[in-house]
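What you see is the complex with one protein chain gone and the rest in place.
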Amino acid sequence: MSIAIQNFEAQELYYPEIAEISAVKRFTAKEKWFEITLPGGRSLGHQPGQFVQVSLFGAGEAPISVTSSPTKKGAFELCVREVGMLTNVLHSLETGSKIGIRGPFGRGFDVESFKGKDILIIGGGIGIVPLRSLINYVIDNRKDFGRLIIAYGAKSPDELLYPEELVQWENSKEIEYHVTVDQGTPEWKGNTGVITTLIPPLDLDLENTIAAVVGPPIMYKFVLMSLKTKRVPDENIYMSLERRMKCGVGKCGHCQINHSYVCQEGPVYHYPEIKNLQEAI
Amino acid sequence: MEKYQLNTNKIESFITHLKNKGKVFAPHKSGKNSFKFNEVENPDSVVLDYNRTLNSIKKYFLPPREVLLSFSKKEYSFEKSTIEVEKKIFLGVHNYDVKGVLRLDYNFSQGNPEDNYLKRRADSIFIGVSYEPDEYHFSQSVGIPLHDTEGFDIYLEKNDSGYTISAITENGQSIVDGFDGFSEEQAAPSNHVQFKNRLKYNYNRLPEVFEHSWNASVWEEVSKRCVGCGTCNLVCPTCYCFDVEDNMDLSLLQGTRERNWDGCMLNSFAAVAGGENFRETLAERQRHRVYRKFKYITDITGEPWCIGCGRCTAYCTAGISIVEIVNDLCDEYEAKYLNRPVEQSGLNAARL
Partner (left out) sequence: MSKPKVAFFDFTSCEGCQLNKLNLEDHLLDILEHIDIVEFREAMDDKADEYDISFIEGSISTPSCIARIHDIRRRSKILIALGACATQGGINAMKNLHPIEEVRETVYGDDKYLFPTLPAMPVSAIVKVDYEVNGCPMSTPEFLKVLKSLLAGQEPIKPDSAVCVECKLRENECLYDRGMVCLGPISKSGCGAICPSFGQFCTGCRGLVSNADKNAMIDILTSHGITLDEAKKRLLLFNSYDHSQSMPK
């Protein structure tokens, strides 16, 4: 097979756009929230579940999920755990700092196909970060969707993200919010236990419920088992996978799971697509 | 297609002729027993009779190290790296290596066509040369017979008094035109040579093998000998994975973002910042490497991404052979799924 390469319109893939951090908030000891303003204040134009390559000169690039909903125009938001060299540097930046952005990349949640359905959000740890984009999308288009059920688990109460929004979710009549922590504190009045303990009591309209699952790698196996027990059909499950990524455009190879480039076909996958994909879950 | 006779004593003047048409790159002796593509300075240092070059000509389109951009932290700005499109003539390319380039053309033009690669790749002329397979070449098994000339603009086939030159494309013809050193007499082709190494199955039968080889015992067996040095990835003409790293100069205000070749056999390749490594063991990595060559892209394009050059095997200090791996997979597949005793067929059919 030979390809007439001159027929392709080559793209400059690796140049970031210089944006600005327009607000920073610390959520926990490890996580900070950043608002990023692109030149001219234009919107990022992403889908919930997509990611950007954050580019810090001298430190490199890393894939970070967008946590704001596309319904929020103008600046977009990231929520980042300090876990490696790049995120370490990112955490040291303040309002007004410049950062590079490439993207949005990958495939997000297919929100169009979710319309009319009940949405069950299952987020473990920082898995809530990309899901919060979907949550706010549903909240902002509330009439297009059925129930919004959120199951959120963290290791401990002080690791819960979005403290102000959690109160709103809790108090909203339009959201069924369930939260648990692995390890409680004396002040913690809510559930303790792993995230799967939230699933059995849920009263779901199985055929009409979309489950969006994001969490650490270890979580998927157990959440999938719970959903199976609950008889949620596989076709109704979506999940987002984390992998190492250097380019975000399907070239560098680091994110590959078998044939699938997570930066292209993921990070959000329809569960039936990866159910039989070795090394995926 | 025009054919010409280039006698041995005219090779150097032919190379000089090529040098007037553009930059010429050709194999040269390198080290004690190896060969390497370099830009031609002296036509008499070019070696057309060689087994394989250390790296393939991939290095001209996807350089081992490449500056993607230069940045300034102070102004928080960057400069794009400039890639000049220039005419490049590659002389003395073996046909499997040009096939390797055609495979990479697919990788860098599909999805997001990459400027860096396509600019470097543009305006390239490939002049092939016939070769005598050694104990590592097995291109025939992956669909590249000895005198397959797809991808070449000009082809040089060795004969008793030099080379028969075929101008295959219009570009090739225009390169040949104006050279007045061809001989009037056509010489007889050299002795017919054959492959010494081959896969047990031809490539078109491999999809069925790989369909059933995920849990083959070969992966574990091979990983006992493998030390994970990554050589097999780095010398492969169709491996194109890369890493990206920023380097600051000592002012700490400026630097460059560079990409360099990476390999899926290496420790950090599939590890994320949190510490999880999605292919922890050498057995998993070896399987990924070989599946990349025979299944993942092959399922889409119908062609194996291994081009049978034998580099991964010739340069493996542990003596791991991709031919042996694939042949072992074929054996295991046959034993498990084809040569099954009749009375057990129902049982095994279920596993299929």
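Letters A and B name the chains as they come in the text, with residue numbers starting at 1 for each one.
The criterion applied here is as follows: a residue touches a chain if its C-beta (ideal position, glycine included) is under 8 Å from a C-beta of that chain, and two chains touch if they have at least 3 such contacts.
Fair warning: this is a prediction, and the values are worked out from it, not measured in the lab.
*Asks:* Which candidate, A:23, A:85, A:167 or A:225, sits in contact with the chain we can't see?
*Replies:* Only one listed residue reaches the unshown chain, and that is A:85.
*Asks:* Which of B:34, B:72 or B:110 touches the chain that is not shown?
*Replies:* B:34
*Asks:* Could you tell me which of B:65, B:80, B:147 or B:196 touches the chain that is not displayed?
*Replies:* B:65
*Asks:* What is the set of subunit A residues that contact the non-displayed chain in the whole complex?
*Replies:* Listed in rising order, the touching residues are 58-59, 84-85, 88-89, 92.
*Asks:* By the contact definition given up top, give the residues of subunit B that touch the hidden chain.
*Replies:* 30-34, 36, 54-55, 59, 64-65, 224-231, 234-235, 245, 247-248, 250-252, 260-261, 263, 266-268, 282, 315, 317-319
As a convention for this text, only the chains that are shown with their structure count from here on.
*Asks:* Counting only Cα atoms for the centres, state how far subunit A is from subunit B in Å.
*Replies:* Using C-alpha averages as centres, the distance is 38 Å.
*Asks:* Under the definition above, what is the set of subunit B residues touching subunit A in their complex?
*Replies:* 68-69, 71-73, 76-78, 80, 102, 105-109, 111-116, 118-119, 121-122, 150-151, 214, 240-246, 248, 252, 255, 257, 259, 262, 264, 268-274, 276, 278-279, 284, 288, 291-292, 295-297, 299-303
*Asks:* Which residues of subunit A touch subunit B in the complex?
*Replies:* 1-3, 5-6, 8-16, 18, 57-62, 83-87, 98, 100, 216-217, 242-244, 246-247, 249-254, 256-259, 264, 278-279
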